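What follows is a short report on a single structure.
Every protein chain except one is present and positioned as in the full complex.
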């Protein structure tokens, strides 16, 4: 028995901070987020500004260069990142909340209900995500708000979350401490709120993180197809899409937003990995 | 004649909180044909010691000291060299028999394979020998059972299959690490009987690692008691059980409820818990739980010293005071 008192949270944080890739990713992501949300307040150009500098390669005045009509790419990438992150977070929120509920109910009640709920999940999972999203979003081209895209994509990410949560709940409900709570006279609500959810939190956080990454890529793909965020607003996916033909002539227009998509998706995945390791209690077991 | 000699064996594991000193200088010998019991609670280092002997520790383990099998050094050998010794000259039986059985072959084939690896007999003869071995370890209908797969058998049967495989190689030494811990008592009796049969057949020496003092009492000649990574007492089984000279051994014996004693006499528990192997106190590791502890115990860690005879040794500064002592008086 060690003398140092540590709470569960402290243990998780400690393990997370030992995961080098995850911590580096977290720092990077924080910087990217600051860049996207605080940057526009400080930068001299807005994403809608049209400057006199046309088609300039990266320079001190325009770090990411400018496009054919004189948009400052730096400002556009800021705005694009901002929109992309916002949409991705919304997707993750919708997908996680719905997926958690769906999975928890299926896992808790088991039997026929579970069977039916999970078959529905299977069906949704067999749908080609982007194609469906594109088809749905295309219904409202020209008027689609950022949250509309989030709803569409969120409705397609929840099955992944619900599968994870269901399996966690299934294994948790067989744990002796759940039976102990029953033996004490605890009702279902108490068992769900006080025992199941706190113990499933790790798994939920991890799948939420991964849902953010899926969201970033999903939004990029939709915007790339022209059914996501619409001009004059912009997003990373839209920027890549508009500038895909410029990849040989003005590569900075294509590569900078592309780099940001990759960076965000990658860092979030690493953070997810770090969280998964941190929440996995098997990590601390010492061989006797 | 000395078969196995372990000298000043230490095992450490690097962990997030520092070095975990799992084994801190263990020395013992096993003679040909003899049965040595190693007893200790979880975390005492008894299993790690035997894994170190077999070279089966994870790669991050730091092992020092010497382990000699018939004069041949085992520590520092490559895994390839050790794997020749394992299973041929030393057989190992673990708590979970499934770790040593291959799920895709019948048990008969697996035993026959072991027979053939050792002496080049025909496949037919090997299978017949396998059936004999199954019979020796007490498997009913051995011919029929030889065609079963491991998953079709109960835990006790699987453990007896492992023993049959161990015998097939005619080893010099069998190391059994908690071989019956996961089993029910009546099945435990069957497996221990099979182990005795295997020893009678092969003449192998046995190192029996267990936390169960009852099993030790019935199946070993000599006993090593481990605590916090060290041997704290060693002697013949009678010396240890009838005249322990280390307070820990005495306390362990006193804390056991016994089936051969009537009435509700109070048990004499040992207070506290074993120390963390990460932050060991400087003196005797048992001192914080020992009712006899004095200043000297916290200053210097006692070493194994001869007590009633040269081979009955105990690691306690005050072992002489324990002559004729009873657990209920000391604790």
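Which chain is which? They are A and B, in the order written, and residues in each are numbered from 1.
Just so it is clear, contacts are C-beta pairs under 8 Å (C-beta built on N, C-alpha and C of every residue); 3 or more make two chains touch, one makes a residue touch a chain.
Definition applied: contacts and distances are computed from a predicted model.
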Can you pick, from "FAS1-like dehydratase domain-containing protein", "ABC transporter ATP-binding protein", "Cytochrome ubiquinol oxidase subunit I" or "LLM class flavin-dependent oxidoreductase", the UniProt protein name of the chain not displayed? "ABC transporter ATP-binding protein"
Can you list the shown chains that the hidden chain touches? A, B
Out of B:156, B:229 or B:285, which touches the unshown chain? B:156
Could you tell me which of A:42, A:183 or A:231 touches the chain that is not displayed? A:183
Out of B:47, B:169, B:188 or B:287, which touches the unshown chain? B:188
Contacting the left-out chain in the complete assembly, out of B:176, B:215 or B:228: B:215
The missing chain sits against chain B at residues 41-42, 138, 140, 154, 156-157, 184-190, 193, 211-218, 237-238, 241-242, 251-262, 264, 266-271, 273-274
For chain A, which residues lie in contact with the unshown chain of the complex? 1-2, 5-8, 115, 175-177, 179-187, 190, 194-195, 198-199, 281
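Just so it is clear, only the chains that are shown with their structure count from here on.
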Distance from the CA centroid of chain A to that of chain B, rounded to the nearest Å? 52
